[in-house]
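Here the structure is laid out as structure tokens; the discussion comes afterwards.
Yeah, one chain of the complex is gone here, protein chain that is, but the others are all in their spots.
Per-chain residue numbering starts at 1, and chain names A, B, C and D are given in the order in which the chains are listed.
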Amino acid sequence: MSGPDVAWYLALAAVLFGIGALGVLIRRNTLVVLLSLELMLNAGNLALIALSRHFHNGAGQIFALAVMAVAASEVCVGLGLVVALNRRNLSLDVDTLSELRG
Amino acid sequence: MIAASAGNVVVWIVWVVAAFTCLGSAVAVVSFSNPFYSALALIGNLGSLAVLYLLLSAEFVAAAQVLVYAGAVVVMFLFVIAYVGPRRETPWSGGPGWQTIGAVAAAGALMVEIIVAIGMQASGSLSHETEVGTAFGTPAWIGRVFLVDHLLAFEITSVVLLIAAVGGVILGSHTKRATT
Amino acid sequence: MTGLTYGSWLCLLAPLAGTILILLGGSRIPRLAAAWIATTSVFVAFGGAVWAFFGVHSQHQGPELLPLTSQVTVPAHGEITTAWTWLQSGNFHVGLQLLVDPLSTVMMLIVSGVGGLIVLYSIGYMDGDEEERRYFAYIAFFVFSMLLLVEGGNLLMLLVGWGLVGLSSYLLIGFWHDRPSAVRAAKKAFVMNAFGDATMALAFFILIAHTNSLDFGVNFNAHLSGTATNFVALGLLGGAVAKSAQIPLQTWLPDAMEGPTPVSALIHAATMVTAGVYLIARTYPLFEHARTIQLIAAGAGALTLLVAGLIALVQTDIKRVIAYSTMSQIGYMFVGVGVGAYANGVFHLLTHAFFKALLFMTAGLVIHAVANEQDIRKLRGVGRLMPFTKWCFLVGALALVGIPPFSGFFSKDPIVASAAALGTWYGWIFWVCGVAGAFLTGLYTFRLWYLVFPGEPSPFVREHYHDHHGREGAWTMLVPVGILAVLATFAGWLQWTPRWDPFTRWLAPAAPSLAAAVPTDTQEYFTSVAVVIAGLAGLVLAWAIYSERRIAIPAAPFWRRLFEEKFYFDWLYDRIFYEPAVATAAFLRREFEEPVVLQTGPDVGNTTLATGSLVRRLQTGLLRTYVLFLAAGAAIVVLAFLIAR
Amino acid sequence: MSASGLTSILIWLPIAGAFGIWLLPLSRYATGSLALLLSLAEVGFWIEQATRFDFSRSGLQMSEQANWFGDLGVSYHVGVYGFSVWLVGLTVVVMAACIGYGFWVGRDRTRAYFGLMLLLTGATVGVFESQDLLLFYAFFEAMLIPLYVLIGVWGGARRMEATIKFVIYTMAGSLIMLAAIVSYGLKAGTFDLVDGPTSASRWLFLGFMLAFVIKAPLFPFHGWLPDAYREAPPEVAAVLSGVIAKAGLYGMLRIAITKFPDPTSFYRTTVLALAAAALVYGSLLAFRAPDFRGVVAYSSLAQSGLIALGLFAGTDLGFDGAVLQMVAHGLVSASLFLLAGVVERRTTTGEFRLLGGMARGRPALATLLMTVGVISLAVPGSSMFAGEFLILAGVFQRAWFWAVIGAAGILLAAMYMLRLISAVLHEARGSTVTDEALDLRPGELALIVPLVGVLLALSVWPAGISHHSFTPDSPTAAVRTGFK
Partner (left out) sequence: MSLNTPHIDWFGLSPVLTLIGASFFALLCAVLVPRALRRVASASISVVGFAAGIVLAVWLYVDSANGHTIAAGAFYRDRWTALGQIILCAVGLATTLLAVEHLPGWGRDADPGRRDDHVSEFFALLLASAAGMAFFVGAANLMVLFLSLEWFSIALYVMCAIDYDLEGSLEAGLKYLVVGSFGAATLLFGSALVYGATGKISFSGIATAIGSEGVTSDAFVVTGIALIVAGLGFKMSAAPFHMWTPDVYEGAPTTVTAWMSSATKVAALLLTFRLMTTAFPHNQHLWGWAFAIIATISLAIGNFAALVQRNVKRILAYSAIAQAGFMLIGLSTGSPLGARALMYYLIPYSAAAFGSFAIVAARERELGVPVTLDNLAGFGWERPFLGVAMWFFVFGFAGLPLGGGFVGKFYVFAAAYDHGWVWLVIVGVLATLVSLYYYLAIVRAMYMRPGAELQLHPDAGVAVTGGAPARESLLHVAVGAAFVVSFGSLFAVEPLIDLAQHAASTLPF
């Protein structure tokens, strides 16, 4: 069965990537920032899988699977940090985390 | 490809729906002021991506997507959000003015550039479509590829996960906290 | 190595040895020891000079007037000895050489002889000064330098001696270094002499550039263009006028009287200041090749002898009067060597050394006896108390004025005569100046005499006069004065050019007088008469004005002021040289060094730091900014690649 | 030991000594004496080297070569020529005197201090002996490091600005030189100074010259000089003006002129003009400087100008005179700075308006200062006179007016030196000159008298250096052939 060719998927991935990036750039809530990072990684995944199909080789899919694991790990650490921050009663607003500057 | 043959109209419809869900949910993730909703929106996003993966005949990945992400990751998110309590925050606000402008500009630029690149390629290396066999994307096939071609990657992934787990434990451990 | 060589080296090194001995001895040796070390060393030098003299004499054949050669050859009647190569570069080399020939032996005799007497005199004069040792070290060092100057076997050695006498002169003028005036005078003397050294050096550079040598033996003129020779001569002349205090570089000499009187006698009368004359005589071929310059030298001399004479008329400091008379007498010598009568010039140098030293030392006796008072207006009648001094001074005065049979007469007149011998218009101008100078000499000399010595002692004198154990001074002071008085009287008889001229013949091999400058007997007689009359006229006038008060001092305020201001030379030089230099330095320091040179570095530094703090502002500490930079950077790179691919 | 061994020993003995001193926990006294001993050993080794050096032979002698990194043709290559021997001698003698001075005045933080002084000795000797561009550069930079700390730690009140200024200025020059070195060496395929070919590149020439004119320094690149010379401890200032400045001039001779004949002749007039400017400008400012060190500082600016005149005259006399003058002035300015230190120790100031009348009752001080002073104003017969005479005679052969300017400079020298002498020694006693201000102690005499002695010896036989720097062939020929 045929469908929209790979360019469309890639375009979609690009847009997704852009939205994710925007999210990281404009959101101040740490959790949402982490979510947006997930979006970006997923954009990468989508591209990989589309291309994997396009070239008909498995590298892309494997890559994608690996990325999922990695993403999970990042989230794990990230959320760990969030918890730690919260425990020290620090705001999760990244803009308030500017003790280090200059 | 607007003049698509009747055979894949269905595919097209599915694709369009999935694509729009995907984008919509992504926008939602970024723009909800309440992280809780954002997390929920992410589930939708992941789901729609899974559908797209199916269209790309990557069943195993699609399954993994649903299980690992929607299943594990987002749930983890939800727990943490519940733990730290709802912290509302309005997007597009705070920080220096040029920050927001720059953000839109940079993200937009990246997106546009990549799309332009894709556009350039659409007629080029991407045009010729390869027909794929039925085995493509099945768990068995994946497993073979994994264990034969990319064994190392497989191993690494496990190490990464382990490290992350350790890190999570260290950072999240409640025990014996300093009196603050 | 012959006797004369040994003699010359002995003569040169004895005083140096004396200096070093005194320096090393330092405060460990008693004062008198230092004094006697110096004296002995100088007299040893005199012995060496005599030795050398006889060495040269033994080779000296009869009197031949060499034909005018346009080159200095190593004289037949002397020899050059080289100790070692002092300075060498490529194929230019200068040895540490001594030249002994008739001319240098004469100078050696004068320097060491008169020098010896004066050092002896100093023993008494400086007695009781707390830094006596330093004084004697200096003065011995001066004698060494002066001997190096006159014995130097090549131009560079001559220059070395030249500079060293300048140095020792500086040291001795500034000997009483807690007197600001003395220090200032010393610096002035040194700097003006340094100027002379510089011009000489430049002249030598020309010689090196053309002939790559500074030996007397070289035939410079063969390699030099006319212009070059003129410049060389000019440079040498610059040195000469500076050292001999001739116009336009004369202003340092009067101030130099700040030094102890024996110093004035030795350096600023007998020896150093006459070095210019020696220089011209020594390098006469160059000067004769640049005749214009040589005549300029004569002109400078003529001018100086008048100007100095005029200024001397209004001086009130006994030493300064004599100092100006020195300038004027050296002016005569310059006229002599300038017109080409080297023998006459040097002969006058000889006699002048005697009677001028005598004058200074008698003046020294007076000053020493009267509480270091130098103002002639207070010293009236001191002669009554110091007869010996009085008569010795009179001898000196007569010799100075040139009254026969005193030595001045025999040496001064031939110079004026040789000026006449030129027969040209400028020759006659020199002649007139000479005669006029004689008149002035008579006038100011006897003004001094009548103001100071005869008559009733002034109350000031009575009050301050104190004798030295019943004598007018220590024997060490009186003996040299006596000797010099004798010399001042009879030395002139050595030659009377119209009749006998052994001195000229003696010098002929080294510095043969220019044929054009050899006067006829008529010129000689005529000139002598004129000069003597002029001198007597001055003498009488002085008697009339200052002794008998027959004639009032002509009240010519402008002239008086002009003379007292020394023709405004000092004033002029301050305006032209010193003050501009100071102003420029101050200006550069204020307007360039501090704001520009020193400030540029810090300014750049601060700008950099400012940039730094700008960059630092980027580091907002906002996480999102960092991500933004990453994203933007990526976007830009992508864009650049897409464009540049 | 082998003759060539001497060359390396002269470099590494003090450096090793420095590390030794840092590592060994010696007492103050032991440290000082050890350092002094080492510096004297240096002098001894140098004498050995000078006696073994065959002045009648041309070309590099006592050379040693070891691979450093071959792929770029950089090697540890040291050796000496006639003129290097003299400059090395200057270095070791002056350093010995200065270390002695530091010992005498009892600098605190003894181990650090003497270690750095020794390090400085080694580095400076290295500059004069190294025959590889990168090695030269390394030592050239290495000189800075101890100097920085020496001035910064033991210096005067405004030492901070002084050090920063000094280091940044000189580094600005030498880094440009590094760029030039890289490009020269890669183009030539070797960094060896002996084998290296000559180059016609004006940019490279300028790159090298910049470093040297700042180090020397020449007008108007002397912005660092007054502060550094005023704020540094006297013995360090002595080293600065006596030795370090000479490294810049040595560089001009060994590298800029030798390796870049065409650019040299192209820029000759420019450099001569700068040099002449330095001479006159420095003399003028020295003439108005308000303090002892100021006079000496600006006078060394003037002297650098004079020496540069000689070097860039490009004549036999110029080269010989320049080398002679480098040594003579090195000794003179070192002695003067030490004397300045001696005076400052007694009166706590170098300001002329507070000084004066020190001659009375202090014969040794007076005699020494007077002697050094008159030598430094180049009274005829002195070694300085010999040097200046040769230099000016040499530059006169290039063009007469340089010599005239030079002569004017000499005249000014007389003026400022006499001013200094009388301001310190003569006239009324200064307000800070008390009776406690004693005459020189034996220790100080033992430091300064040798320097003066060497100066007098040079005055007796200047040809000893002037004719033993480029022999046997004439300097110009030697330079043209790159000292082959």
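What we mean here is this: contacts are C-beta pairs under 8 Å (C-beta built on N, C-alpha and C of every residue); 3 or more make two chains touch, one makes a residue touch a chain.
Treat the numbers as computed from the prediction; the structure is a model and nothing was measured.
Seen in the complete assembly, the chain not on display touches A, B, C, D. Summary of contacts with the chain left out: across D:41, D:105, D:171 or D:273, the touching residue is D:171. Interface note: of D:16, D:105 or D:153, the residue touching the hidden chain in the full complex is D:153. The hidden chain makes contact, of the residues B:64, B:103 or B:164, with B:164.
Listed by residue number, the positions of chain D touching the unshown chain are 22, 25, 67-72, 74, 109, 112, 134, 138-139, 141-142, 144-145, 148-149, 152-153, 159-160, 163-164, 167-168, 171-172, 175-176, 178-179, 182-183, 185-186. Contacts to the hidden chain, counted on chain C, fall at residues 605, 608-609, 611-616, 618-619, 621, 623, 625-627, 629-634, 637-638, 640-642, 644-645. Residues of chain B in contact with the chain left out of this view: 113-114, 116-118, 120-121, 124-126, 140, 144, 147-153, 156-157, 159-160, 163-164, 166-167, 169-171, 173, 176, 178-180.
Going forward, only the chains that are shown with their structure count from here on.
Computed centre separation for the pair chain C/chain D is 37 angstrom, with centres defined by C-alpha atoms. Counting partner chains per residue, chain B has residues 95, 99, 102-103, 106-107, 110, 114 touching two or more of them.
The residues of chain D never reach two or more other chains; the list is empty. An unclassified topology is adopted by the chain contact network, corresponding to no line, ring, star or complete arrangement.
Taken in their complex, chain D has these residues touching chain C: 161, 164-165, 168-169, 220, 222-224, 226-227, 281, 284-285, 287-288, 316-317, 319-321, 357, 359-360, 363, 367, 370, 374, 377, 379-381, 385-386, 389-390, 392-394, 396-397, 400, 403-404, 407-408, 410-412, 414-415, 418-419, 422, 425-429, 461-463, 466-467, 474-476.
Note for the complex: chain C touches chain A at residues 616, 619-624, 627-628, 631. Those residues of chain A whose C-beta lies close enough to touch chain C in the complex are 21, 24-26, 28, 33, 94-95, 97-102.
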